[in-house]
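Of the protein chains in this complex, one is absent; all others appear in place.
Going by the order they are written in, the chains are A, B and C; count residues from 1 in each one.
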Amino acid sequence: MRISQKVTRKLITLALIVILSAIFAATAPSFLKLRNVQEILRVAAYTGIICVGVSFVLIGGGIDLSSGGIICFTGIIACRLAMLGLPWPVILLAAVVVGAACGFFNGWLITHFYLNDFITTLATGFVFSGFGLLVIAKEPNGTVMSQTITNRGFLVLGKHVGGFYYIVIAWILLTLVAWFIQTRTRYGLHTCATGSNAKSSEMSGVNVKRMKISTFTICGACCAIGAVFTVAYQQTAYLSLGSGMGFDAVAACVVGGVMLGGGKGDAVGAFLGAVFMTLVTNGMRKYGLDTSWQYVFEGAVILIAIMSDAGFAVFSARRLRALSEKNANEEALLEARAKGGGAQ
Amino acid sequence: MSEELILRTENVCKSFNGIQVLKNVNLEIRKGEIHALMGENGAGKSTIIKIITGVYTKDDGEIYIDGQHVVINNRHDAAEAGISVIYQELSLVPELTVTENIFLGHELMKRGLPDRKEMRRQVQELIDRYGFLLHPDEVVASMGMAQRQMTEILKALSTEAKLLIMDEPTTSLSASETEQLFVTMEGLRERGTSILYISHRLEEIYRITDRLTIMRNGEVVGVVDSKTVQADTVTAMMIGHELEKTARRTPNVNYQHCIEVKDLSLGNLLHDINFKAYGGEILGIGGLVGSGRTELVSCIYGAMKNYKGTITLDGKPVSRSVAKNIRAGFGMVPEDRRTEGFFPQLSILRNIAISSYDRLSSLGFVKAGAENGHAEKAIADYDVRPAMKKLPLQNLSGGNQQKVILARWLSRDVDVLILDEPTVGVDVGVKAELYVYMRRLADKGAIIIMVSSDLAELTEVSDRVLVLHGGTFFQEFRDHQATQQAVLLASSGVAAKEGVVL
Amino acid sequence: MKKFRKILALVLVALLAVSLLAGCSSDSSSGSDNKTVSKAKPVIDINNGAACKMAYIPMGAGQEDFPVILKGMQEAIALYPNITLDTYDPGFNPNNQINLLNECITQGVNVIFINSMDATALNSTIAAAEEAGIVVISINNGCSGVHTAHIQNTTYDAGYEAAEYLSTLVPAGAKTVILDVAAELKPTCTMGQGFEDYATKTGAFEIMEDYAQSITSIEVGYQAASEVLTKYKDVQVLYCVNDNTAIGAAQAIEAAGRQDDGIIIWGYSGTPAALDAIAQGKIVGTSYSDPFYEGYAAMVSAMNYVQLGVTGHNLGNEFFSNVLLPTKNVTIDNVLETIRGTHWDMSAYNY
Partner (left out) sequence: MKNRNLFANVWAQRALILAVLLIIMLIGNRSFFSLGNLRTILMSIAIYGTMCCGMLLCMLTGGIDLAMGSTAAFTSVVCLWYYNGHGMTDGAFVVGLILAIVCAVAVGILHGICDAYLMLPSFVVTLATSKLLYGLASALLKGSFIHLTNTEGFFYKIANTKLFGAIPMPIVIFLAAALIVGLILALTVFGRRVYAVGANRAAAELVGIKSRSFRVGCYVICSLSACLGGIVLTSMNYITSATTAQGYEMMIMLALVVGGADIMGGYGDIAGAVFGALLAGIVENMIVMLNINTNYSKAVQGVIIVLAVAFNVYNNRKSAGLIAPRRKRAEAAPKKEA
C-alpha cells in the first residue's frame, strides 16, 4: 500500500534529523555526550509540549499566538503555589485548569465574535502576561519579589531519572496521547475535517464551533503543563517566562509538517519539528561559532521547510495533472466509440 | 423498473417575497429509475430540489416517499427519508480518506473509538458492489475529479439513500470520466436505487435516463420517455412561449473592423477555433456550461495567456496583457460578478472609475473632479439605483451591481466589449436595459462578443450565433436564423437545419 | 514522488554540509580535551600548557560594556595560547542563558563567566555547573545562588558616594527620583539602595519615587525620564542606574526645554557616550569604573581558582567571594584625564 503523504512528510523531517545529528556527531566531540543528548531532549521537550497544544489548533484550521502569555501566567501561579508547599500533582492540576480556562477564553472569543485568530490570540497573549504580573509575588512597595522555590514535593518535577528529565517523559507521553487522539479517535477526525473544510464538515453534522473552542482549550492546557515543568526546573518564575514561545512553537510545527491552513500533519510531526529546531540550535553552538550564525541558520531552515512543503504540494498537484493527462489519451478512443453510437 | 413510486410530490407551491416560484409541481420518480429533470435557468428546477432535500420549506403541497407522507423541514429529515444530494461543487473534506469522508458525522464506534476496520470493510463492500475504481484509504486531496464524484456518490449510498439527486455532475468531467459515471449509474439502477438527474445536455439524457420531466416558469409542462422523445419536442416544451419580439436590429456591420481568431487551441479544452467578430454586430457564443466559452473569451481579453494560435484586431496582434488591451479599448464583464466582478466594500464611484484611471488622472494623481463627473454621468446614463455614488457596492441589488460593472466599461466608450453571462440573476426589467445599452454600443461600431446560456437572449439579442461543442465551433447561425431550439440542439452536438455546420 | 524526496534530501545535506564546514574552519579551538572532567576537580596547570576552555555568556548582543569586558579578559590570557574563550548571545532571554549554561557544562568547559538576566532564575543551573567542577564567575549583575566569585564594581558604594558628592551641589531635601534597575536585578545591583540609604541617613535628598523599570536603551531612558519630568515638575536630581538612562534623561530635559533649570543627572558605569556627555556638560557626572579591569580581574581570579582546583561548591561555603572594584566619581573636572586613561573605545569621539 503506497505510504501516504503524511508519513512521507514525517520521514523527510526524520531523515533531516538523522543527517544533521550524524554531521554534528562527526564534527563536534561533545555532541554525543549523554549530558548533551539529555539537554537537547529537555529543551526540545519544553518547546515540544507547547507544540502538541498548538498542533491541535493548527490542524483545526486556527492559529494560537497566546501560548507565551499563558505560559507566563500559569508558570507564575505554579511558582506561587509551590512557595506554599503544595505537592506537585495539586499544582499541576491547578495550572492545567487555569491554562485550559485561558484557552477556552481564546476559543470562545474567536468563535463567538467571528474574530480573526491571529490578532485575537496575539492580543490575549499580552492580556495573560498582564495577569501574570497581577499574581506575581510583590514587595510591599510594589516591585516584583524574586523567589527561589525550595518545596521538595514540587522540585522533583525538574529532576531527571535514568538520564531522562521528567519533562521529556511527559512530552513523549503527551505526544503519543495527542497522536492517538488526532488519528484514532472521532474527535481527531472531526478536528481534521473542521480544519480542512469547515463548511462541509458542518453540513455532515460536525459542531465546528465546539471543535474550535476545544482545540484552543487543549492548547491552553498543554502550555500550562510546559510552564509547570519549566518552573520546577528553574526553581523560580519570572515575568519574561515564555516570551516569544508563541512564534517558536508555530514555526516548529510548520517545520514538522503541521501546516497553517488546517487539516495537515499531527502531533508526531510537531514532535519531530521541535526536535529538529532544538537540534539545529544546539548543534550550531558546538562550533564556538559566533552565535549570530545560529539565528541565520534557524531562519534559513524554516524557509527551506516551508518551501519544500509548498514544492511538495506543487509536485503532488503536477502528479495529479499527469494522472488526468493519462485519461485524456484514453478519451480519443472513447470519443470514437461514442460517435459510433450517436443519438436517435 | 417496478411501477410503485419512490418519490411523489403533489401540488407543491413556493413563493419568495411575492413572486410565485413553484406552481403545483407534481413530480413522480419510479423505483430503480433514472429520471431526468430539465428546464431553463429560472424554471424552478433547483427550488423543487431544495424543497425535497430540506434546504427550503414548501409553502403547501405534499411529498410522498415510498408511498408514505413525509414532512421535510431540514437536511436530517431528508437524509432519514433516504434522499441525498450531490451538488455541483462537491462537499468532500480533502484531507480525509475515502472511508473517513463517507462516515463523517456518523462514524461506527466500537468501545468508544471509531471502528476503522468495520468501516473500511463496509466501504470496500460498497466499492465492490458498484464497481468503483476507489481505494478506501486514499486521501481525497490526491484524487482526480471523477474519483471524487464517485466518492460523493458512495457517501450518498452509504446512508442507504433510496433516491440520489445529482445536479449537473458531468460539467467538469472529461468524456472518459463521464462514461465511468454512466456505468456506475447503470449499476445503481440495477440495484434499485433511483436517481434524479439534472442536466442541460440532451445527449446525456438520451444515453442514460429512462424518463424526463420538463419544467418551465415553475410548472411541470410534461413528462416524456427519454429514449423515444425527439429533440425538437423537448426544446419546444422547454421554451414554450415565444419571447415578445424585441425589434430585431439590422446591424450595419463594418467588415474592416474585426477581431480574427486563427486556429486557437487551449490544453485539451479547445482546439482549432477559427472565427471573426465584426464591428457593429453582437456575436453570441452558445454552448453548454463547461464547453470552454469562458476560457475562449478570456484568451481574447488577455486574462488567459497560455493559448496557442493567433488573435488579431484589425490585423494587429492582440496582446496577452489585460492592461494593454484595456488601453486599446477592450472591456470584459466577467461570468461570476461576486468573485471576479466587483469590489464589495468600495463605493459605486470607485467601482466604475477603476477601469478608466488612464483618462481620469495626470502624472499619477487622480483628478477628483473628473472622477466624480465620470461616475455621476455613468450612474445617470445607466440608471444605477440608489444613485448614491459613495455607497459601498455590496449594498446594491444584483441587477444594479451588474449595471455598475457594465457602466465601468461603457463609460469609457470601449471598442471591444466581451460579456460573459451578463444577465444571470438579473430581474427582467434590468435585463432589457442591458440589451439596449449593448445595442447602442454596437451601433457605434464596437465589436461585442456575448457568451450566454440563456437561449432567448442568445437568439434575440445577438445578430450572429456560434455554438461551441466538443472543444470547437460546431455550428454558426447567421442573420437571426438562430432559434432557441436550433441553438439548444447545436450545443448538444445535433446539427440543426438552420445553421451552417462548421 | 520517490525522485523528489531524493533530490530534496540531497539538497538539504549539501546545504548543511557546506555551512557547517564553513563553521568548523573558522573554529580556532579544537582543544584536545585530554583530561575528562571527572567529579573531583583536578588541578589544571595552565602555566605549563594544560588546556583550559572558558566561556563568557553576557546578557545579550546589545549589552554595552560586553566588548570592553571581553577585551580585559583577552588581555589577561594573551600569554596563554592554551586557554580558549568562547562567547555566546542569549538575546536578553533568561531561558536562553540557562540553555547556554547547560551547553557549557556539556562541552566540559572549565570556567564560565556570566552577566545574569535574573538574580534567581539561573541558580539551579549554576549549582549544577559548580557540581560538575566548573568555576562560575558572575560579573556585574550576579546571582543570589552559590557560585565561585562575583566580580562587580561597588554598586552600593557607588550609589552612596554619588549621593555624598551630589549633596554638596544641592540644598538639603532636594527632590530626587531614582531611575532604578528592574526588580529582578535589585538583589545584586544595589546602587539605588546606596543612594537611598545616604538620603535617609543625611536627609540630603527627598526620594519621590524609585522608578523600577528595565531600561537598556537611550530611547527607553528618554521616555521614562520625560514621563517622570511631567509627573514631578519640581524634580531637581535624577539618579540613573546606567548611562543610557542618564543620556536619555538629558535628551528629555533638552526636549522639554528645561536644560537651564539645573536638573542634576548622575549616571553609572561611565560609557563613552556618558563621558562625552559629561565633557559637554549635558550630565553632571557618573560613577565610573573601567569594565576592562572587571574583565581582567575576573579572568585572573578564574585562573587562580582553576589552578587551585577550587570552586564555590568545593569550598562548601554559604557565601561566595565578592570582588568589589571601586568606582570613581567622574565629573567635569576629571573627565578628560579619565577619557585618556579609559579602555573604552573612544576612537569615535575626538578627544
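The rule we apply is simple: a contact is a pair of C-beta atoms (placed from the backbone, for glycine too) under 8 Å apart; a residue touches a chain by one contact, two chains touch by 3 or more.
Since this is a predicted model, take the numbers as computed values, not measurements.
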Requested in this report: Give me the visible chains that the unshown chain touches, in label order.
Outcome: A, B, C
Requested in this report: Using the definition of touch stated at the top, determine which of B:Asn24, B:Ser46 or B:Gln481 touches the missing chain.
Outcome: B:Ser46
Query raised in the report: Pick from B:Val366, B:Ala380, B:Ala432 or B:Val501: which residue touches the chain that isn't shown?
Result: B:Val366
Requested in this report: Decide which residue listed in C:Ile83, C:Leu166, C:Leu179 or C:Ala273 touches the omitted chain of the complex.
Outcome: C:Ala273
Query raised in the report: Among the options B:Phe342, B:Tyr382, B:Tyr435 or B:Phe474, which residue touches the chain absent from this view?
Result: B:Phe342
Query raised in the report: Which residue among B:Ala236, B:Ala370 or B:Leu391 touches the omitted chain?
Result: B:Leu391
Query raised in the report: What residue numbers in chain B mark contact with the hidden partner chain?
Result: 16-17, 19, 21, 41-42, 45-47, 301, 303, 322-323, 325-327, 332, 334, 339-346, 350, 353-355, 357, 361, 364-366, 368, 386, 391-392, 394-395, 398, 408, 424-425
**Report entry** Hidden partner chain, residues of chain A it touches
**Finding:** 63, 109, 113-116, 118-120, 122-127, 129-131, 133, 142, 239, 247, 250-251, 254, 259-261, 290-300, 302-303, 306-307, 310
**Report entry** Touch residues of chain C, complete complex, unshown partner
**Finding:** 60-64, 66-67, 87, 89, 91-92, 213, 217-219, 222-224, 226-227, 229-231, 233, 252, 255-257, 272-273, 276, 348-349
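Operating definition for what follows: only the chains that are shown with their structure count from here on.
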Report task. Examine which chains touch each other and state the graph shape they make (line, ring, star, complete, other). Result -> line
Query raised in the report: Which chain's mean C-alpha position is nearest the mean C-alpha position of the whole protein set?
Result: A
Query raised in the report: Higher C-beta contact count, A-B or A-C?
Result: A-C
Query raised in the report: Using the average of all C-alpha atoms in each chain as its centre, how far is it in Å between chain A and chain C?
Result: 35
Query raised in the report: What part of chain A is in contact with chain B in the complex they form?
Result: 1, 4-5, 184-186, 189-190, 192-193, 195-197, 199-201, 203-206, 262-264, 316, 319-320, 323-324, 327-328, 330-331, 334-335, 338, 343-344
**Report entry** Of chain C, residues touching chain A in the complex
**Finding:** 1, 4-5, 8-9, 12-13, 15-17, 19-20, 23-24, 26-29, 33, 61, 84, 86-89, 93-95, 98-100, 102-103, 105-108, 117-121, 123-125, 144-145, 183-184, 186-187, 210, 212
Requested in this report: In the complex, go through chain B and note every residue touching chain A.
Outcome: 75, 91-96, 100, 104-107, 109, 113-114, 116, 137, 139, 141-142, 144-146, 174-177, 179, 202-203, 206-207, 227-228, 231, 268, 492, 494
